[in-house]
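The block underneath contains the structure these notes are about, expressed in structure tokens.
Apart from one protein chain that is not included, each protein chain of the complex appears where it belongs.
Each chain carries a letter (A and B) given by its place in the written order, and its residues are counted from 1.
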Amino acid sequence: MEFGPHFLLATLEGALTAAVLALTAVGLSVVFGIMRVVNVAHGEFFMLGAVIAWFVSTTVGIHPAVGFLLALVVAPVMVGFLAIVADQLVLRRLDYDPERTIVATIGLLYCIQQVTLMTFGPDARPVIPPFNQRIALPWFELGEQGFQVTWPWGFGVTTYKLAVIMFAVIILVGLWRFLARSKFGLIMRATQLDREMALAFGIPIERVYAIVFGLGAGLAALGAVLIVPIRQAHYLMGGEPLLLSFIVVIIGGLGSIPGTIMAAILIGLSDGIISVFFSPTLAKIIATLLVAFVLVYRPQGLFGRRLP
Amino acid sequence: MRQNSNVVALHAGILASLLILFFITSAYHNGNLARIMVLAVFAMGYNFLFGYTGLLSLGHALFFSAGMYGLGISMHHLELSVLPAFAVALLFTAMVSAAIGFLALRTTGVAFMIVTLMFAQAGYLTILLFGKYTRGDEGFVIQQAERTLFGLDLTDPSIRYFAAFALFAASYLFIAWAVRTSFGRCLVAIRENEARARMLGYDTARHKFLALLASGVLSGVSGAGYALLFGYAGATFASVQYSILPLLWVLLGGSGTTLGPLIGTAFAFYLVDISSEFTSAYLLVVGAAIVFLTLFFPQGLAGEIRRRIAPWLP
Partner (left out) sequence: MKKDSTKLLSGVSRRLALKSIGALGGAAAFSSIPGFTGMVHGQTDEPFRLGFQVHRTGIGAAYGRWYERTTNAAVARINSQGGIDGRPIEIIAEDDGTDPKRGAEVVEKFATQHNCDAAFGTLFSHVVIGSAPRAGELKLPYLVVSEGHHVASGILNRYTLQPCITDVKSQVQAMAPYVHDNLGKKVTMIYPDFAFGHDHRDYFSEAFARRGGTILEQIAIPPAETAFTRYFPKIPRDTEVLYHVMVGPAVLTFVKELGEFFGGSGPALFGFIDSLEAVDINSPGLEFLDGSYFWEGMPRYQQQGMLAYDAEYRDAVGVDANGASVSDARDVSTYAHMFGCWETLHFIRDIVSRAQGSSNMKQAMIEAAESVTDITESIEHPQGNKLFNGKTHQVFGHQYITRVNGGRLDAVHTTSIEDTFYPDEVDYTQQEF
């Protein structure tokens, strides 16, 4: 493929990665930013979202779109609820101690994976997208015969992929407005800024934490439902989103939701674009080292303020 | 100084028990203990940086695999014998650790976690990139005939056990000594409050660098020892799960204790080994056990012993 269309295709793919990553990472970001704990099981909440989407869409056998739309609601709610239970049973009892939370969520990760393996099985299972047309894209060239329209081989995108990107943007804008305008958003920010002070003002910290933890898990599940018609459900699919969203949250600057979204876009796009120029594995190495060096020289993240 | 003599007695007792265990346990547990001792060196190395200095790294698989491949490549491709290959492995790990220390220690906290994670991932991918020499994920075998030291066959079960014991004992005594020096006490001071340690006039940057170097080299010793004693080097050992495992072992065993890494490594091994005999859903048991332990043994197994029974525990 010519450089131009190749570059644009990689950018489109990068945008898709970025969209889903933004949802998943914002979920981790609120948890990380407000509760100050690393939830290693975050990727498993993502995986559960995809798996529940598969169960819902195959049980409701009317039309693929019906099952999918239902999954879009059911999966985040169920996963969010499960996360709240985990929070109440485990995290709260650990007093949200950072180190113990890491270990406990590793334990949760094992449990969730094993239960999924025993019920859902080891296979990758597809979910039918509600709609999916391939759109061949044109390319414009200034050749010897003047301005030309060509249709490069393999240059296209599917309607579903475009819809995922748009849907993710809508959700993120909605979330942003919710956190900025609503009373709960205010409470969350107050808790983030000063836990003691918030407590003194009568904010029920523990309930806020539980809701935040559920919200974070629900967002991860939502991202998974969106991506599962493109990339199938599998019980080990949680590893990559965990690592990537973890990176995104730190690069974006701890606790900054706009920063997280910007970082997701940057990482998603760069991951796609770097792959144009290098052999695939080398491209991964370069993208990985890039993240490392950004943090080496800007430890507070790209959009974070330096902590005192 | 009764506590002092307690500590000395404890160290001697631990090492003596490991020697005695060789004679009283079955061939199977013998083999397991050899493996646990080698991996405990990895956990001890990790603990040196995490438990004593307070730096949580998510990239120690890089140091472990640097040792593993340093030894493996020198024996497999350069046809070095065991001792020079081990020296190459140590030198190589020291270089890698120094480079990572130089870069990653510009950060702290979560940024340090990510930076180390990223460097380790880059290391893992580099092993795959040079698949021609490393055979990538598949890895390669270090042949039985080459694994001899001073005419001793390292693949013989008893010799393997004592070789593992020697690696363990040397690392254990090193750590037991290091944490009692003023250097070691300064590391703890950094863990508790770095700004205060700096204000007291300590060169905290240098201390952290040396702690990371020692931690990396110990992990490399473990990696090289593992490749040597079990005859295999592969990219799996460079993957992210081998960065998380030492953290898990240390936290289960008790971070910031000399004994914790050994206890944690042995506990994690037998937790999988025994539970998998009763149920094929053993990961559920393992997961539940880990959650249970964090709930009721907040400072890890050795940490709880120290808190409840023996406050003098090192």
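Here is the rule we use: a residue touches a chain if its C-beta (ideal position, glycine included) is under 8 Å from a C-beta of that chain, and two chains touch if they have at least 3 such contacts.
Treat the numbers as computed from the prediction; the structure is a model and nothing was measured.
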item: Missing chain: touched chains present in the view; value: A, B
item: Hidden partner chain, residues of chain A it touches; value: 1, 5-6, 9-10, 13-14, 16-17, 113-114, 117, 121-124, 126, 128, 134, 136, 153-156, 158, 230-232, 234-237, 239-240, 272, 275-276, 279-281, 283-284
item: Residues of chain B (touch criterion as defined above) contacting the omitted chain; value: 26-28, 30-32, 35, 125, 128-129, 131-132, 135-144, 155, 230-232, 234-237, 272-273, 276, 280, 282-283
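Going forward, only the chains that are shown with their structure count from here on.
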item: Centre-of-Cα separation between chain B and chain A, whole angstrom; value: 33
item: Interfacial residue positions of chain A with respect to chain B in the complex; value: 38, 40, 90, 93-94, 97, 99-100, 102-104, 106-115, 117-118, 239, 243, 246-247, 250-251, 254, 281-282, 284-285, 288-289, 291-293, 295-297, 299-301
item: Residues on chain B engaged by chain A in the complex (per definition of touch); value: 56, 103-104, 106-108, 110-115, 117-119, 121-122, 125-126, 128-129, 240, 244, 247-248, 251-252, 255, 281-284, 286-295, 298
